[in-house]
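Quick notes on the structure that follows.
Every protein chain except one is present and positioned as in the full complex.
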Amino acid sequence: MQRFILQRLLQGIVLLVLVTSIVFFVGRLTGNPVDLMLPEDATEEERQDMIERLNLDGTVMEQFQVFVTDALQGDLGTSIRYRQPVTEIFFSRLPNTLAMIPPAMILAMAMAIPLGILSALRRGGWLDRISGTIAVLGIATPNFWLGIVLIYLFSVSLGWLPSGRMGGIAHYILPTITLGTFLVAGFMRLIRSSMLEALDTEFVKLARIKGLSEFVVVWKHCLRNALIPVLSLWGVFMGGLVTGAIVTETVFAWPGIGRLTYEAVIFRDFPLLQSVIIMDAILILFINLLVDILYAYVDPRIRF
Amino acid sequence: MSQQPALEVRDLHTHFFLRRGVVKAVDGVSFTLEQGEVLGIVGESGCGKSLTALSILRLIPEASARTVKGEILLNGEDLLQKDPAAMREVRGRQVAMILQDPQTSLNPVFTIGNQLHEAIARQGESSAKTVKERAIEVLRRVKLAAPEERTIQYPHQLSGGMKQRVVGAISISCAPDVLIADEPTTALDVTIQLQYLKLLKELQESSGMAMLFITHDFGVVAKICDRVAVMYAGRIVEMGPVREIFDNPAHPYTQALIGSVPKMVSTSERLSTIEGQPPSLSDLPNGCRFAERCALADDRCRSEYPKVYDISASHTASCWKATPG
Partner (left out) sequence: MRRLPLISLGIIFTMVLMAVFAPWLAPYSPTDQSLPNKLLPPFWEERGTVKYLLGTDIFGRDVLSRLIYGARVSLIVTGIALGVGGGIGLVLGIVSGYVGGKLDSLLMRFVDAAFAFPTILFALLLAVTMGQGMVTLTIALSLFLWAGFARVIRGEVLALKQREFVALAKVHGCSPVRIMATHILPNVLNTFMVLLTLNVGVIIVGEASLSFLGAGVPPPTPSWGLMVAEGRGKIASAWWLTLIPGIAITLVVLAFNLFGDWLRDRLDPKLRQL
């Protein structure tokens, strides 16, 4: 098991290095990185400063060295708009995003797991067809549009819920639904197909031969096995989560790192965007590692 | 008092209902399994033997298949008349089954002990301690070394042969009246196959349970079965005591099957095979289904399905060319 964890950790680090390199090189692509790093009204002095600091006169490798050394010391640049170190801004906004994720995940799971299981059990039945339709609709409907429509319905027309920003429980409802539905479709399809696979296995046949009740067969034998692929595809879901968070937070003016990303784009704040991406990579790496540990624990074939 | 047979299958028909048509996988199968005897069902892949076994347990894939006709009498009661709850009572108590592939028969995420206890607990044992003791006991009966250690291990930590012994243990733990073994040695290493067959024979003899042994290998039949039924394209074409069938196979298919068992006697003997393929089960001919591949077939064979001839008191065959006596 240790080997497995180590392997995953290594993969994550490679990913991080890859992301950082790409971000770095894209930044140097345009040939005029100074313009990217500084606000438009920067003085000549400030420009010279920047060129020196980032060693922009040196070779690409030298610049990369400076970049990495800075990064390892926690310095990823200064935001043009906020004029603060980007890491500071990132960490101040991070808790807000982290607050929204668990409710969205729980909502997504609460819908996806029962629907996925029941669709598999009653394959071809009306529930299966309806769930399938919901899944297809969920994928087709643009996330940001759904959020806006929800705001229109429940906030503007009915006035039941606030239209954005963080606050009390009422403020969580619409963003959670928006982000959650983004995830449900994918989850549900996955659970359905892995349940179908599990139902078809020889050991389920043997469980039935043993005379176990259908309840035990499904909930004990099938489900445990069906959930394992869900865990192993977690990495892909993480990516989806980040994407979903960017759009959802933008629509609901939620002060998290998703909205921060949006601001970085709108205001062309390159240092901010650059660091958000790298920090996102670290965050994803970290959470994936946690999930991998969970996965190694849950699947006995890895544990022993 | 005459003993009633442990299992009696009468005119069983199980069909697959697919988009491309109806596949008559089991098309009128009848046989009797007496108490304490081992009946083999032998035939090539696709002849319907596994499906017959699943039909007995009523575990055919519901979405596409259905038993459309017949009676399955277990200790006199027709299983096909039972509702799902009653049928579940029969499984794992009166009937048990060993599946072919030990690598996939056990659930990879639960320990051997867990899966064994599950089966034992169904027999009405109340205390966890008794269940555990019984588990160790039955693992010893299947000659699994170091049973205490095995119970806390996971399936992937055991070899194929060990896993198949565990599956065997699960089946006999309920002391079934009938044990169905569906090609239990096919997926095992050749070196272990004989050991396992011996084990099954011992278990069967010591418990007195009846066994239905499904295989494609006539050599295996010779080692373990008392009687054998030869199946082809959904029907039984010959049935009788093993000794008799070997000495005097009446149906050309049986003859070919026996002939194709490699005998390490003469080194220059060519491996004889049966030419051709069985007919498609969704498009069966009216006549004898083996006619296409049979050297003796004539027009009557091709147009009329042969009736069942009595070759001797206990030996029957469905062939126009079968000579009684």
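For reference, chains read A and B in written order, and residue numbers begin at 1 within each chain.
Basically, contacts are C-beta pairs under 8 Å (C-beta built on N, C-alpha and C of every residue); 3 or more make two chains touch, one makes a residue touch a chain.
Just so it is clear, the structure is predicted and the values come from calculations on it, not from any experiment.
Give the labels of the shown chains that the missing chain contacts, considering the complete complex.
It touches the following shown chains in the full complex: A.
Using the definition of touch stated at the top, determine which of A:A198, A:A281 or A:A296 touches the missing chain.
Within the whole complex, the residue contacting the unshown chain is A:A281.
Considering the whole complex, which of A:V60, A:A110, A:L137 or A:L294 touches the chain not shown?
A:L137
Going by the touch rule given at the top, which residues of chain A touch the chain that is not shown?
11, 14-15, 18-19, 22-23, 26-27, 29-30, 36, 136-137, 139-145, 148-149, 151-152, 156, 193, 235-236, 238-240, 242-243, 246-247, 250-251, 261-262, 264-266, 268-270, 273-274, 276-277, 280-281, 284, 288
By definition in this document, only the chains that are shown with their structure count from here on.
On a C-alpha centroid basis, what's the spacing between chain A and chain B, in Å?
Centre separation, chain A to chain B: 52 Å.
Under the touch definition given earlier, write down the residues of chain B that touch chain A in their complex.
57, 59, 63, 88-93, 96-97, 99, 101, 104-111, 118-119, 122, 153-154, 156-157, 167, 170
So in the complex, which bits of chain A are touching chain B?
123-124, 201-213, 216, 221, 224-225, 228, 298-301, 304
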